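Pasting a structure here, questions to come.
Note that this is a trimmed complex: some chains were dropped, and none of the rest were shifted.
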């Protein structure tokens, strides 16, 4: 249950960073939806390490294999299992860390929870788990595209550099995945500076869903905001999420933040496309706070399993800023959340939309 | 399913604002836990309207009746149903709004979802639904208290006035529920000013859990951060949530935000008590962005069901700032989230903690 997301479109991931494989089972895909391995692979390629100087140099091909649920190019309506083998698993790199709780990592809390752990690369708590989410998200993206729903995303803040524009056509053209080509350069500089100091830096990722019809979501516990909150805060290294105006609205007044609706569409979007937990037809806008990566080369104080203190420097290949790689994951979680809400609305109303 | 929260400690609320009653069924309470109606009532009294000049003057006694699951003062281990009758339901106040989509409200999205609605006071989308959450949360609070877990909360920002201190002993002594008595006065002024202008103002609510042992939560989809994100963003009028350092960490570096652990406890708490989705023994700290209340007396442009525009002023008794009343609700959601994580950890490890 703890590795599953969704109620009607249920995505269950599995796999440790340095075990045989990572993967996902997607249960609830409607039948007859075209499934192209190439599109899934493209999303995995966006997520995989080694894409630019800004990301970790760990290099894995991350080839996806579809094990079930697809026949003659379309979904069968049965579970779709997908598998990615771990190939570049240099477990030896982690031997020195076996008895040390790395600062900022989940090593200590994980040990407190389970009483044991796979120390190699974080095991289950590794960002590598997101491979399954991205593969599952690609399926949802394909299904949503058929009714005109499109999901885009990008890095909108790194350190103190903020994107001033939202030109989603440029995000894949710069290594930061920033929708503001100008700001992207400044962000890259901040990231490289952190890398040179064997440090890391945080940022903000924004994801937007276009074309979502009004009526998806629920009014109480499973508000669309709530499910997006769960979705985004389940991504490793995220520590905040906001919808539409978010925290910025706190200092404003109702007369300013009540979106103006002219009977057909919203003229402002402080609600981020969600009113009372239900989509209102405007763009759904979510921003996610990404903390600075916890694996840094700089020497830090740490504790050992026996409770002694020591100093460690996390050697190896790490991301100085994980925002560029969080982008496809956050998009995937948006896809999964919307897919689930869509199916639920079909159950409730018995119609296509 | 859409009105339930939790997997092992399942809370299902029901009720419309102006229907016969609101209430909750709590399924999963362990047997033998003392249940005092007085304690549940105290939490409901904190939530109910009419407590001060800062809140709505709608006045309901909100007397809770326990219908099941409690015998001779303790829980039976069976579902605990609780009921609060709606007594001050002046439905007539809402007749004028029957065919108008109020700005900022869920009227339009709700109609798009269901095709019909109970227009009286927002029906199911009313904040009144939180009565059930608070009653359920009080049960969880009592159970958690038995193992030394304590939940506190308060308003830490209103408009641009921020609390500088966290003295939880003073929150119930000022009408804003601010943990900084000094700041509370400034906040109250901001709220009264908004009220005088027939407007509303937003703010931030913070909730803290003390005494949570390390090991609660999960490493992937149901991270403790994720469940808290879902919990908080399911509260009406919330548009953001952050854990520990939250959005503020984005502009910092890893060497700064990696919490220092001396083998026994954390010396800093950027992680907000949760590492890799699992509690790490430090205080769990969550902040929630509360938008300005959408019901304001100021005339606003609105659309009718027929797609025409009109101007409306929401008359009646409304909260100029809902933060003080969100505090007990956010605390309740923290209680529910932790209770569920606790029971799950008991299932996994088979021990009391």
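Per-chain residue numbering starts at 1, and chain names A and B are given in the order in which the chains are listed.
The working rule: a residue touches a chain if its C-beta (ideal position, glycine included) is under 8 Å from a C-beta of that chain, and two chains touch if they have at least 3 such contacts.
This one's a predicted model, so the numbers in the text were calculated from it and none came from an experiment.
Q: What is the total copy count for the complex if 2 chains are drawn?
A: 4
Assume only the chains that are shown with their structure count from here on.
Q: Just the number, please: Cα centre separation of subunit A and subunit B in whole Å.
A: Each chain's C-alpha centroid was found; their separation is 26 Å.
Q: In the complex formed with subunit A, which residues of subunit B make contact?
A: Within the complex, subunit B touches subunit A at residues 1-5, 7, 13, 101, 103-106, 108-110, 112-115, 122, 124-125, 129, 157-160, 194, 197, 199-204, 213-223, 225-234, 236, 238-247, 249-264, 270-272, 274-281, 289-296, 298, 300-304, 306-309, 344-345, 348-349.
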